[in-house]
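Shown here: the complex without one of its protein chains, the others still in place.
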Amino acid sequence: MEVISSIRPLLAVMVSLIAACLIVLTGERARNLRELWTILASVSKFIIVASMIPFIIQGKTLEYTIISLAPGLLLQLRVDAFGLLFGVLASTLWIATSLYSIGYMRGLNEHAQTRYFFCFAIALSATMGIAFAGNLLTLFVFYEVLTIATYPLVAHKETPEAIKAGRKYLAYTLTAGVVILLASAITYRLTGTLDFKPGGFLAGHASADMLRFLFVALIIGFGVKAAIMPIHEWLPTAMIAPTPVSALLHAVAVVKAGVFGVLRVILYVFGPGLLHDSGLWLILAYFVSFTIIGAAMLALAQDNLKRRLAFSTINNLAIIILGAALLSPSAIKGGMLHMANHGFMKITLFFVAGAIYVKTHKENVSELDGLGRQMPLTMGSFAIGAMGVTGIPPLCGFISKWYLCLGSLEAHEIVFLFVFLTSAFLDAAFFFPIVYRAFFKNPKEDVNPHFNEASMFMVIPLMTTAVASLVLGIFPNALVHFYEIVTLAVQNILGG
Amino acid sequence: MIWQLDIIILIIVVISAIAAITVKDLLSSAILLEAYSFLMCLLWTEMGAVDVAFTEAAVGAGISTAFFIGAIYQTTRRTKD
Amino acid sequence: MTIEFKDVIIQTICRLLTPPIQLYALYVIAHGHYSPGGGFQGGCILGASFILMVIAYDIGEVKRRMAEKMNTIFCSLGVIIYSGIGAICLILGANYLDYGILHKILPVNPVRARALGTLGIEIGVGIAVMAVMISIFLNIASGGEHEGALE
Amino acid sequence: MGTIEFIISKYNYWIYVLLMMIGFYAMIAKRNLVKKIVGMNIFQTAIILFFVSTGSKKGASIPIIQNGHGDVVSHAVNAAQYVNPLPHVLMLTAIVVMVSTFGVALALIIMIYRKYGTLEEDEIFEMSEILRLRK
Amino acid sequence: MITHAPILIIVTPLISAFFNILIGLWRRWLCYPFVITVLSACVFSSIAILDTVINYGTIHYKLGGWTPPWGIEYVIDHLNAFMAVIVSFISLIVAVYSKRSIEQELSEKIVYFYTIYLLLVTGLLGIIVTGDVFNLYVFLEIASLAGYALIAIGEDRAPLASFEYVIIGTVGACFYLLGVGYLYIVTGSLNMTDLSQLLPNLYHSKVVLVAFAFLMVGVAVKMAFFPLHVWLPDAYTYAPSTVSALVAATMTKVGAYVMIRIMFTLFKPYFSIELLPVTTVLGWIAVVAMMFGCIFAMAQSDLKRMLCYILIAEVGYIVLGVSFANRMGLTGAILHILNDAFMMACLFSVAGAIMYKIGKRDIKDFRHLHRKMPFTMAAFTIAALSVIGIPPTCGFFSKWYLILGAIDAQQWIFAVALMISSLLSAIVFFRVIENTYFEPRVPVHAHNGGTHEEIKMDEAPLSMLIPIFIMVAGILTLGIFSGKIISNVIQFAVPASF
Partner (left out) sequence: MRFFALIVVLITGTLLLYATVDMPDWGDPYSPANTHVSPRYIEKTIEETATPNIVTSVLADYRGYDTLGETTVIFTAGVVCILLLRRFK
C-alpha cells in the first residue's frame, strides 16, 4: 500500500474551520455573506474530498502529519478507503444541508443564527477530522471537538427542554469521551502505538481480560454516539434541536461518527481475527441485535415524527454495527455501504420533517393526514426515503441490506438473518402508515389542499438526496464510487 | 555554656511565652513579648550568638515592640482571650 | 489626634539622647567587621532614634527632619546601593556580588576589596533598614495618616 | 549514657519544641488576631532558638577572630575554638523576615480594625455578614 | 552577558523594583511602561536561559564567586528554566493586563503596587532558580510578603483573608524553615546538590524523616494542597483581579515545583518512593483534593470563588502526577504546571475583565454576557474547555500524560478519579457557559427572533483583551506543541532513574 504525503486531508479539515472564523467575523450584519461562506466552504470541502477519491481507488493512502506528540504518537490525518467513505458522505450531505439550513433558519426567523452556522462549520471540521484520523488519539481529539461543537446546536432553541437535552447530550458524550480516553491510553501503553491498521494492531499485546475490558470500554465510548441501546437515551431527547441539526448531525455526522468509531475499533484496532478468536464478536452481535429490534419496537410507539425518525436511526446504526460485528466479508461490506446509504435516506426523511414543520408547524405523525396533497414533492421524497430505509429495491437500502443478509449467512449465524428481516418488517410497519396518512387519508380539520411547498432552499436539497438514494440504488458505484471504495476497504481489512 | 543558668532562663522564657498568649490585655502582652525576646537575647548571648542576640535586642525587644504598641494605639487593648 | 500632653523632661532627654544613639548606630554599622553588629542592627538603632522622637514629640517633628519623600527615597536608595555594588561586580566581569573584583577600581588588593565591598553593602543595608523602620512605624502608629502623636 | 547526661544533651531542643508548640497553638486556637501574631512571634523565635542551638559548641567562644586585624593570618585559627557562625547568619535573616512579617501583619490588623471595629475573629465574622447584608 | 543570564533574571526585576519607587515619585505614569519593559527583559533572559540549558545542559552560577557548599549557587536545569519561562511570561502578560483595572482600583498607589508586583515576580523567580535551601526560604518570604500585600488591597473581606493567609503562610514557611534546620543539623549543609549527596547515608535517621515531612507540609501550604488550602478561596476571591490572575497562575505552581525539587532532587526518588509511603499518601490526598475542589466549585455562585476551588483541584492534578512516581506521571505533572498556569491566568483575567466591565461576579448576573462581551466569553469558554480537558486545548494533553502515568503505576482508581474529576469540572464550567450563552425562553411556537432587547457590545478595553487572547492562543497552541516541549525540555527535567 503506497502512502503519499499530502496536504489535502488537512485542507479538508481546515476549510470549514476557516469558514467558521469568517462566519463569526461576518456576523449578523451581512447575513448573505455569512451564508455564502457556508456554501463556499461546503462546496470546496466536497471538491477537496472528491479529489482524493482517485488516489484511494488506485490503492494509495494519503497522509498528513500535523505534529508529533510522543514517540509512536502522532496527530496524524490519514485517508484510507473506509475514512474516505465517511468523508465523502459527510461532505456531500453538507452541501445539501447548508442550503437546507438557510431555508430553514430564515423560514423560522431563528435567533442566534451566527452561532448556529459557526458551530455547524466546526462540527463538520470535526467530522472530517474523524473520518481522516490516522490513529485513535487523533480520532478522539476530533471526537471531543465534535461533542463540544454540537452541544450549542442541540441546545439551540434555548427552551428549558432544549437546555436539558443539551445537558443530557453532554453528560452522555463527555462520559463516553473519558472512557475512550482511558481505553486508548491503556492501548497506547500496551502496544506503543495507536495507528489504525487494517485488520487490527492489538493482537498479541494484551491478556484476555484486558482485551475484554478494552473492547467493552471502547465500544461503550463510541457506542454512546452510535446510540447502542441502553445508552441511546440522549438521541431522542436531542431531537429538540432544529431539524437541519437533527438531519445532518443526528443522521450523519454525530451518530455516524460514533458508528465510524465503533467500526474503526472493530476492524482497525482489534481486527476481525482477534475478535473472532476471543468470541467477543458474538456478544456484541447479540447486544446490537437487541438494539435493532428494541429500537424498531420503540419507534412504533412514537407519535412525534422526529422522535420516530430518531428511533429508526438507532435501529439502522445498530444494523451497521451488526454488519461489522459479523466479521464476514459481505457483512462488513454491507455495513459500510449501509452507513453511506442510510445517510442519504435518513437525511431525506429529516429534511422532510423539517420542511413540514416550517410550513405547517406540525410535529406529530397523527397530524399529517392529507399532507401529501399540499406538499407532494416533499412527501414523495419521504416515501422514497422510507422505502429505502425499509430495503425495497431498487433503492440503495436494498443493496446494503442484501449484503448484510448475505453476510449473516457467511458467518453461519442464521439468527442474525432473522434479525435483519424482522427489522425490515418493523421498518415498514412504522414508515408506511405515515406515507399512507399523507397521501390517502382525508384530513380531519380543514387543511389547505393546494400545492404549497416549503421554500426552494428546502425542497431542492431534500429532493436531491431522495434522488441520490435512488441513483445509488441503481448504480451503486455512481458519482463517488461508494461501492468500489467499500470493496477496497473490505479487501484491506480482510487481506491485511 | 552553663547549663544550670541556661535552664533557668529557658524556664522563664517559657513562662513569659505562656503569659504573653494568655494575658487579657494586649499592651501587657506586648510587654511580655518584649520580655520574652529579651530573655531569648540573653540565652543566645550565652550560647555565643552575639550578633543574633544584638539583632534580637534591637528588633525583637526594641523596634517590634514599638510597632506593636503603635498598632495597639491604633486599634484596641481589649481582648477576649 | 492633637497633642495635649507635652512632657518637658522626656522631650529634653530625648533631644539629648538622640545624637548619641545615632552616633552609636553609625558606629555599629561601621564597626560591624570587628565586633557584633552591622548594617541591620545599626539601621534598626538609627530608626529607633527617630521612633524615640515620635514618642517624645509627634510625627510632625520627625517629618520635619526626614520628609516622607526623602524617607521613601532612602528606602530604595539603601537597597540600590546593595544591589548596585553587586551589579558593579557584574559589570567589572566577575559574578554577582563578587566583591573581590572591586580591586580594579579601588586602590587595594582583592581581599581588602572584599572587606570594603562588605562595608559598602552594610551601609546600604543600614540606610534601607533605617528608612523602612521609620516608614513602617509611622504608618502603623498613625494608621497611615502621618500626623499626630502617640499619647 | 545516663539519664542526666541525656537530658542535658537534649533539653535545649525540648524547650524549643515546647515554645514552638505554645506559639503554634496560639496561632491556630486564639481568636484574637493580635494574639495570633504574638503566637507567630513566639513560634519564629523558637525556631531561631533551635537554629542557634545547632551552632553551639562546648567550650567555644563567640565567632569573632581575636587579634585579627587586616588580611594577614597572624595565627592558625582552629575551627573548634569558635562557635559555628552559619546558623547565626541564617537567623539574622530569619529575624528580619520575622519583623517584616510582623509589620505586615500589624498593618493588616489595622486595616481590619478600621473596617470591622474589632479584633475578635467571631465578632469580625458577624460584622462582615452584617456589612454584606447592608450592601 | 549570556553567562550572567541566571542572575540577570532575578536582579533585573529586583533592582527595577527599587528604581520603580524613585521613578514613581518623579513621574507616576512612567511606572507602567517601565514595569512592562523590565518584565519583557525578564522573559527574554529566561528564554535565553532555557535555550542555553537545552543546548549546553545545566548551568551553575556561583554567587559572589564562592564555590557551592560555602557560597550560594544557582543551579539551572531544564525544570528550573522551564518554570522561569512560565512565571516570567505569565507575569508579563498579567502586567500588561493590569493597566486599567489597577488604575480603577488603586489610582493613588500605582507606584507601590507595581513595586510589590515586581518584588513578587522576583520572589517567585528566585525560588525557582536557586540551588540553596535557605536562599529558597528567603525568596519564599519575599514572594509571600508581596502576595499578602497584593491580596490585602482587594475588596470586601480581603484584609481578613490576607491575614488568614499571613498566619497560615507563616506556619508553612516556618515548617519549611524547621525542615531546613533539621536537615542542617544532621548534614551541616544547605546546598541542594551537596545535600542530595550527603542525605542517602542518613535516610533512616529520624531527623531526616521528620525534616522531609516538615518540608513537604510547608510547601503544601504554599501550593494550597488539599487539607491546607483553607486560605486560598477567600484570599484569591477578594484579591484584585490582576493579582488573583498572577498568583493563581504562578504561586501554586511554584509551590508544586518546590515539591518536585524536594522529592526528586533534594531527596533521591528512592527515598520518596520506596522508603516511605509518601507517594501513596500523596496520591490519595490528591484524589481527595481533586474531588473536593470540583464538588465545592459546583456549589459556588461567585465566579472567582468557583475558580479558586478549581485551582485547588488543579493542584491536586499536579500532585497526583507527581505521586505516580514514574516518567509519564511526572511528565504530565510538569506539563500541567505549564498548562494550568495559562488556564488559570486566563480564567482569572476573564473574571477580572467581567468585574471591570459589569462590576458583578455572580454567575447569575452573567446572562446575555456573550452579547455584551463576546470575545471575553469566548476566551472563557476556551479556557474552561481546557480545564475540562477537551482536545485540542492544552489541558487535554497534560491529562493524557497523567492517565498514562496512572496506567504505568497500575493505579486504576486514580485513573478513574482523574476522569471523574474532569467530568465534574465539566459540570462546573458548563453551568457558567449555559448561564451565559443560553437564556431559557418560554417555548413559543412562533419564534420571535430579534425581538429580545438589544444588548450593545461593550467589550473590555484592549489592554485587557490582548493579554487574554495571548493566553487563549497559548492554550490552543501549547497542547499541539506539547510533544516538542516534552522532547526538548520536560523529558530532561524528569529524574533520569525513572
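Think of it as A, B, C, D and E in the order they're written, each chain with its own count starting at 1.
Keep in mind that, in the parts below, a contact is a pair of C-beta atoms (placed from the backbone, for glycine too) under 8 Å apart; a residue touches a chain by one contact, two chains touch by 3 or more.
Just so we're clear, the structure is a prediction, and the values are computed from it rather than from any experiment.
Participant: Which candidate, E:L92, E:L145 or E:A220, sits in contact with the chain we can't see?
Facilitator: Of all options in E:L92, E:L145 or E:A220, contact with the hidden chain holds for E:L145.
Participant: In the full complex, which bits of chain C touch the chain not displayed? Write them out.
Facilitator: 32-36, 38-40, 72, 75-76, 78-79, 82-83, 86, 96-97, 99, 111-112, 114-115, 117-118, 121-122, 124-125, 128-129, 131-132, 135-136, 139-140, 143-146
Participant: Hey, which chain D residues sit against the chain that's not shown?
Facilitator: Its contact residues with the unshown chain are 8-14, 17-18, 20-21, 24-25, 28-29, 53-60, 63-66, 68-74, 76-82, 84-90, 92-93, 96-97, 99-101, 103-104, 107-108, 110-111.
Participant: Under the stated touch rule, tell me which residues of chain E contact the chain that is not displayed.
Facilitator: 14, 17-18, 21, 63-64, 66, 69-72, 108-109, 112-113, 115-116, 119, 122, 126, 134-135, 138-139, 141-142, 145-146, 148-149, 152-153, 159, 178, 182, 184-190, 198, 205-207, 209-211, 213-214
Following the convention adopted for this analysis, only the chains that are shown with their structure count from here on.
Participant: Touching chain C and chain D alike: which chains?
Facilitator: For chain C paired with chain D, the chains in contact with each are B, E, in label order.
Participant: Touching both chain A and chain D, which chains are there?
Facilitator: E
Participant: Weigh C-E against A-E on C-beta contact pairs and write down the one with more.
Facilitator: Per the contact counts, A-E leads.
Participant: Please work out the Cα centroid separation of chain D and chain E, and write it as a whole number of Å.
Facilitator: It comes to 29 Å between the two C-alpha centres.
Participant: Report the inter-chain centroid distance for chain B and chain C in whole angstrom, where each centroid is the mean of the CA atoms.
Facilitator: 24
Participant: What whole-number Å value describes the gap between the mean CA coordinates of chain B and chain D?
Facilitator: 10
Participant: Which residues of chain D are in contact with two or more other chains?
Facilitator: Only 62, 64, 87, 92, 96, 103, 106, 109-110 qualify.
Participant: Counting only residues that touch at least two other chains, what does the list for chain B look like?
Facilitator: Residues 50-51, 55, 59, 63, 67, 70-71, 74.
Participant: Give the list of chain B residues in touch with chain C in this complex.
Facilitator: Going through chain B, the ones touching chain C are 50-51, 53-55, 58-59, 62-63, 66-67, 69-71, 73-74.
Participant: Taking the touch rule as given, give the residues of chain C at its contact with chain E in the complex, in rising order.
Facilitator: Residue positions touching the partner: 69, 72-73, 75-76, 79-80, 83-84, 86-87, 90, 94-100.
Participant: Sort out for me which residues of chain B touch chain D in the complex.
Facilitator: Residue positions touching the partner: 1, 3, 6-7, 10, 13-14, 17-18, 20-21, 26, 29, 33, 36-37, 40, 43-44, 47-52, 55-56, 59-60, 63-64, 67-68, 70-72, 74-76, 78-81.
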